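Just dropping this structure here.
The other protein chains are all here in position, but one chain of the complex has been omitted.
On to chain A.
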Amino acid sequence: MSELDEFKATYFDECSELLIELEEQFVAIEEGDQDTERLNAVFRAIHSIKGGAGAFGFQGLVGFAHSFETLLDFVRDGRVELTEDVIKLCIRSIDLVADFVTAAQENRELGADYGADEKRQFDELCNPDADGEAGEEDPEDFDIEFTPVMVEVDSSDADAEQSDEFEESPLEEDLNAALMDNVDDSDHEALAEEIANADVVFESDNPATADHSDEESDIDAADMGASDCWCVVFTPLPALYERANDPLLLFREMAIIGETKMRANLREIPPLQDFEPFQPYCSWTIYLKGDDVTEERIREVFEFVEGDCEIEITPPGGISEQQAAHLVGDISATSKVVVKPDEMTPATDEPAAGESEVSFADLAGELGVKGLGEAEEEQAPEASSSDDETPSAVADEIKQKQGDDSMDAEAMLSDLLDEEEPKAKAAPQTDASPAAPKAPPAAAAANKITQSKAPDKSPVQSIRVDLDKVDRVVNMVGELVITQSMLTQQMDETLREKYQELVRGIEVLAQTTRGLQDSVMAIRAQPVKSVFSRMPRLVRELATKTGKKIKLEMVGEQTEIDKTVIEQLSDPLTHMIRNSADHGVESVEKRIARGKPEQGTIRLSAEQAGGNILIIVEDDGAGINRERVLDIARERGVIQPEQNPSDEQIDNLIFAPGFSTATEVSDISGRGVGMDVVLSNIKKIGGSVHVRSHPGRGTRMTLRLPLTLAVLDVMLVSVAGCPYVVPLSSIVETIQAGKADFGKTPSGARLLSIRGEYVQVADLATRFAMHTTAEEKDRFVVLCEADGSSKIALVVDEIIGQQQVVIKSLEENYERIDGIAGGTILGDGQVALIVDVQGLKAGPNHRNAA
């Protein structure tokens, strides 16, 4: 299975759970419980379905779920009233969502207009004034493309290539003069002022020019070539830091789209003792140059901080050389930020460690350089006052560093932040900085935990396992069971006497194998609740459609059955309930006339009975109209005119192929298929159906299902030298044929009289067209119970013994054969066919039988 398929499998699993939850929630909502949390839950369920659908590109589902979700959103915050109609619309829409999910699962496309009507209703509800376009906003495009590059902030060895490229610095005088000529350029006045007021740090390409003297300083914009340079003035607001955005990271992004040079305005930085870590004291002017730079790309960098900062973007040519030149006058300290993508190293590596090791004093010193260095006359008093209040070491540092012009604005700022908010800021970097106080616990935790959920709080622990894996175990255990039974078969009397220890070992093996098998089967078992839970709604819908009053009682929802059986159960059960509601329960008038309560009851129950699960659908309706059933059966050739079936047989005729009692195909049960579909579905999973009806009092339909599909307890018999197996669960007793009391009906069918009861006889040799050489008196009769109470006597040549077999599907490996339920491989490698007792019993209906 590819990764994508695995995700899809997870998704479809999740969808079916969510759909069940949706059903349950809406049942409660329909019953009047419109709790906010319930509404939130249904919203979330649809939201999750949509989310996953989007991931796999199930567009139809996304579109529908989106509109549905929008409606639910409107409902939960009260913009749309949850009327009965809206609830009905929602319930119907859950089905549509389920259809979309199923289609996606089966790689099918539903028509483009599938669910269009509901969608239109959603849109109308959410946006009554508009023309059906509500909720159709396009998901925002999310295009940030760049390759992973890291940033290295260069502080000393200026980058030669870059400085070459930017070697076009106009003379300061020229720029100043030019600026004077153009002071009234109102468009750029603000920017110019901003730049002019900026206090300082900017790029110097050449350390040699790193001088405080105005004359020798280089200028960012001018240096970059003001005419082809984008200018971004970036002023963070407090919210930017509160949301854990970091200017440093934004600069890193900027450096990816082009070459950057920047200057930081540090004027607002207060004396250290007044410093608040989350206050935005700095602003920056970034000059950006590159072929791919567009305003859009710049905006993308600032996507997450939009509204949390002020940004002014000026395209190339927007800053006049004059304005750029104006900067020169204010510059008295220079530093540089050179970011070169190809030299970038992971930020979590050494730089982080290095940064966190910078001492507070260092920082203060650097800060002094940056913040106070250039505008001596203005800033000096502040600087000295800060000196007075900070430790002398800091003051010394500041003085020492005053001359150090080759500073790095980014590094400085990040250092500053790191130190000022060690708890918060340092946290992400602790991995890389062993010196940081938090590192050891973090590292320890990292070793301890790889991937995990939050510490478990619920008492019942569970893991999710791929069904394939479970089935592999089931299969292996099945084979083990066969091997074990083969070993047991090999034990003849001489061996038993000779190797008593071996025999005991094999007995223990048998027990253990049995235990193992039960345990494995338990893994596959699931409560029938998942199927039952869909039924209340079905009954309510049916009641609405038919105008009847029906209540549904459910018992034994926790009964567990094999997952595969459960999956196959939904359709037959739905059909049976439909049948009960449609044909069983009478209309209110009729019920009153018959002295019954006006509300009919359908009772759905599940219980375990030995190796079987019984699922019973019972109604207190009119019961089966046997006369009509018989008429129809005869009319349609389901039975021969001369046959006179018992009441019970008549009842069970409703499962015969091609039989439908509905005079007109009703909207509900008559969907072109009859109850025969129920029978064939149930038989597919090794089950049986039995109907018992009491005219005027109701009908009871019993599904008998195997606990598991994998292993079957059987009686091994032989017919004409070929092994056959008969499911043990259906065997009542075995009788020697010579002692049995056979008779014949006038029509020639063989009967067996047993304790006064006549039982239909099926000679397997005749039935399967085989030639047996066994003498009649030596043959055996296996008396089986086909379903409920009717019996059939199978005549076989020999009874070999009991054992367990692993069922192999005949249909998958060959094709369907009437009278055969499947195949199995015996311990000695022989193939044995599993006799379909019920199929044989229903013989006359299976005209294709050999």
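Convention: contacts are C-beta pairs under 8 Å (C-beta built on N, C-alpha and C of every residue); 3 or more make two chains touch, one makes a residue touch a chain; residues count from 1.
Assume contacts and distances are computed from a predicted model.
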{"item": "The complex's invisible chain, by UniProt name, from \"Nickel ABC transporter permease subunit NikC\", \"Cation acetate symporter\", \"Cytochrome bc1 complex cytochrome c subunit\" or \"Transcriptional regulatory protein DltR\"", "value": "\"Transcriptional regulatory protein DltR\""}
{"item": "Option touching the unshown chain, where A:116, A:244, A:609 or A:749 are the choices", "value": "A:244"}
{"item": "Touching residue (missing chain; options A:14, A:99, A:312 or A:785)", "value": "A:14"}
{"item": "Contact with the hidden chain (one of A:43, A:64, A:532 or A:655)", "value": "A:43"}
{"item": "Contacts of chain A with the absent chain, listed as residue ranges", "value": "3, 6-7, 10-11, 13-14, 40-41, 43-44, 47-48, 50-52, 54-57, 137-140, 142-146, 148, 241-246, 248-249, 253, 278, 303-304, 307-308, 347-348, 352, 421, 423-425, 427-431, 438, 441-442, 445-446, 449-455, 464"}
